[in-house]
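Written below as structure tokens is the structure these notes are about.
In this view, the complex is presented without one of its protein chains, the others remaining in place.
Letters A, B and C name the chains as they come in the text, with residue numbers starting at 1 for each one.
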């Protein structure tokens, strides 16, 4: 079964840094923590050997002064991982560190291959054994296989045969490498401060270590950073079109990050404005489902002139060990995480803005809470189009039969969630918000997958 | 040395509940987690013996299904604690559970006595030994001392001799008791659902367990909840005026809580509006220091017509074990927690709203970050008056020489924090926002302490 | 219910030591670990304040370099505890550290009072509250109550009113105190090296810190060690006879410890010899139930001329978290801890020596194992007399109805445990092995309790 996750990667090449690079990677991963809270890992090299430390949990839980101090050297990479399947062993944590032809290699990966099965079978046929469930181990074995003529040649070969979404940071004992798949599904950017180079999933991780944004890694590009500076191997096949994941802008990226020239918060604010233009409604108050709905709600408010207010308060202290309510207290489930701020809701016609609807179960409970708190009307506005199709490129969407929009009309959904009205952003609205630049994968909305998806993967959607 | 902390208390009397009350207390404390993250504890009674569990850390870290399951019975109390001193042992965690005259007693306390030293000396003189550093142990010994004639008589006596701030929940084997000091410094409210009674520091903890707000416990009141329902012993001495802590509205309380009829979020929004009336400035964008400055910033925006936007993004993954930057990376300290959302700041005249200034060090670093990100002007607006005096009633303020407003003029502070302009809310503004109802302790602003403070406590302010 | 446990105590007064005394106490407790594995604690004082650390588990689990480093000063005490009841909270761990009349007091206790209930009621009547279940808290409250005229006077008073077994080490901010009850049930000895004084339950703890044995603390004696050296307050009432617990020699003490001039191993070896004289039997091999039966088995072998061999091998890796066999694997229970060394048993007539029989269940399983391994005959020899009566002085014996010897004849027991013959050491044999010195409590064998036992305690024996 292909393994799907959303992750964050970080790499640094700091030949003259007086600072401990393991600590810089620590802060870099901390800035990317929203991309994965399940495991974290750092690998560094002093030019001779690779040292690494990985663990389950948040960056601040996995690392302490002692284990950071042992991670020495001038080059390093890190990874945060979010796994939505049960296979959340330490074994699957990254970076994956291996020995190969007398030298070490570490690799951290964000994305999802669609031909893992095929590549894995090919490798197993040749006698390769696998110790983990993650794509990353397939990638590292492919690299090893083709690396006789050098790591760069091996990467070019890998770009040819690996199909799917992958943004990689790779560390050999003397260099740092960044790679993006041919479509550029997952973000990866380059930063610099002095002679220190940084690679990161998002610009917010450049900011935290004080690096200036240089540029994005391009789709199909391999950037090699070593003592000769940055060298780039670009994909010459221009027939493949860029297809950056639109959900990074909608939901994943931190609001302060900039992706392909678009700030995530601004995108969300703008979709809120467009949504107000497209689906205006008479109301007394705009509220958001926190935190993801807030920027669009403010945009909706600005455009509509209806005042924005905090309607729902989120409890931020839910940790990994929080005890969910038992069956008898099931109705509490949403109430525990969110509480209505009555003052802004009672006796009011409310517009509630959220970024997306997947299964539609939580939103119904929220709307019931709002009504119980005295809301006169509840109008739901969603700042992205209906999700009709599963993702095969690194986002863990449920199977098709659980995607509410794939199975019901908007009117049916409105009824199911107990809303007075319901509207989604149009695809046209998405295009407007991305300035009609193109270059996005919006297959979850329009079904136009940038590449053919193997049947065995599709099968998973109808379980 | 008197011990100062801000805490949250919760109590429940659920004679016919089919639900596990330890789990209800768990959720109640979870809703009060913002009042204390250092330790948590729950004590319950089945009518014969008291069982309890306490530990260091968040509610979700201290409790698990196993230890919650052992906490049986129909009456229970809980406590979350934040300690700002080094004395953060488990020994000091609450509720304090004792055996006395063949029966058990558990007590949880929010506040700070000002005559602890005196009471403790008196008790020690009579042969009492103390095992902890907390006021709570003094209170429980006083109760025991005067309890021959009954717990209620003992409480009346305690209200006479204990001076300072205290909101208590107390559990005997057959009753739940709530007590507020004569001035009512710290909040404590009563809720009800069916025949279940709830006492809690804030209304948000009533909401989470599905209880309806009944009323506040009054200053100097003792409420006793047992199989005869709720009985109240009220203070007949009307010469003492109510003095609820204004900082609960400004900062401590959760935005969805309602204190003495005023919703915390609305208070903050309103102070933002008044601040805009009092200290308008030409600007392009209103931003907030998250999270505490957000409602006032929105209020300022609504009043001024200047658009509100997210200017700073807070990283929410800082846990207790987060590694702070070393000396060399000191300048990163603020950057790690907050990042500028450039798009909303670059090239703009910015008004930044926060709830208060204590030492003035962090705000300077934030302003420097904004300028580095391209802000043309930074105008600071504070939604409370300058803090000129220390608190002796349960808030851990630094000593007077570290309160920047007690030592510098507003113009000097503006210069120190690198702002283009700086304004505070006026005391008049506070009165407006509290609807001129009176009944607040604003000693930190105006020095009018509701009671005389012993010299040995005052001495601490000039260390 | 009175609380019964067997514990170890240690105290040190080291005015000029260049070594960290917390580390010396650590090693002292480590040498006493066999006396209690449930919790461990250390308290030290620098002359001004008392610092302490306590935890559940072995000494090596509770302490680490960090927490030992924080325990500073020149005086300190420590405690290891074994609790046989369910009340094994951290709350009950010792030393108990309290504040009293502006100064600190720490107390560690080995033994069991028989009038706890009465003393506790008296104190509660006067308004004292209790936070733990242990006798120690009663003692510390009595001390506080009578200490106006000084700690020494208070101790004299306590010796008068506290009835039962207690060996105490007490630490004030400028002195170390050792106390033994009037009968001297539990051991406590004095050691010295240079100007460092040591108090310890057993001499093996003097050895480990390099202190020379000075003498035992006498029954009813208070020794005070401070900057004037050692001062002794002795009990002048000579009517009370010494009654040291014989089971310290039989089982509790470490083999290398010397108690009242008798080495524990030698005592055990000698009882083995006497047992062979009293109850000889034709056999091929002497084996022991390890570890407690080994010295007596060797003594039996020397006296009888029958060769000793290892017949049972004990697995030493059973930790606190070991998973006991489930019901289906119940027959494995003994096999997991002990394995037969077939070679020494098969086809042989075996004499198996153990130190005592309490319930008689384990020994039957062992004998069955020996037979299954091919033993032709199994003769059981016990190096102490039958246990007919419960202990009220610090040993956790089961209630009378579970003591097999109190309920069955020797012949019946022999039959129950599947032995070919069974013999116990005679009381006369015990006297011989203790050189007829007298001064021992042997109430478990002969029912002659050194003091009257309250009826409420006796009641517990017939549950």
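Criterion: contacts are C-beta pairs under 8 Å (C-beta built on N, C-alpha and C of every residue); 3 or more make two chains touch, one makes a residue touch a chain.
This structure is a prediction, so every number in the text was calculated from the model and none was measured.
J.: Name every shown chain in contact with the chain that has been left out of the document.
T.: A, C
J.: Pick out which of C:56, C:90 or C:336 touches the chain that's been left out of the picture.
T.: Of the candidates C:56, C:90 or C:336, C:336 is in touch with the missing chain.
J.: In the complete assembly, which of C:229, C:307 or C:438 touches the absent chain?
T.: Answering carefully, the residue with contact to the hidden chain is C:307.
J.: Could you list which residues of chain A touch the chain missing from the display?
T.: Residues of chain A in contact with the hidden chain: 90, 96-102, 105, 121, 124-125, 127-131, 140-141, 144-148.
J.: Considering the whole complex rather than only what is displayed, give the residues of chain C touching the chain that is not shown.
T.: Those residues of chain C that touch the unshown chain are 18-20, 23, 26-27, 30-31, 33-34, 37, 58-61, 63-65, 68, 204, 207-210, 254-256, 258, 263, 265-266, 269, 294-295, 298, 302, 307-310, 313, 315-323, 325-326, 328-329, 332, 335-336, 339-344.
Basically, only the chains that are shown with their structure count from here on.
J.: Taking chains as nodes and touches as edges, what kind of graph is this: line, ring, star, complete or other?
T.: line
J.: Looking at where chain B touches chain C, is over half of the residue numbers used by both copies, so same, or under half, so different?
T.: same
J.: Can you give the whole-Å distance between the Cα centres of chain A and chain B?
T.: That gives a centre separation of 37 Å.
J.: Quick check: how many Å separate the C-alpha centres of chain B and chain C?
T.: The mean C-alpha positions of chain B and chain C differ by 49 Å.
J.: Indicate the residues of chain B shared as contacts by at least two other chains.
T.: In chain B, nothing touches at least two other chains.
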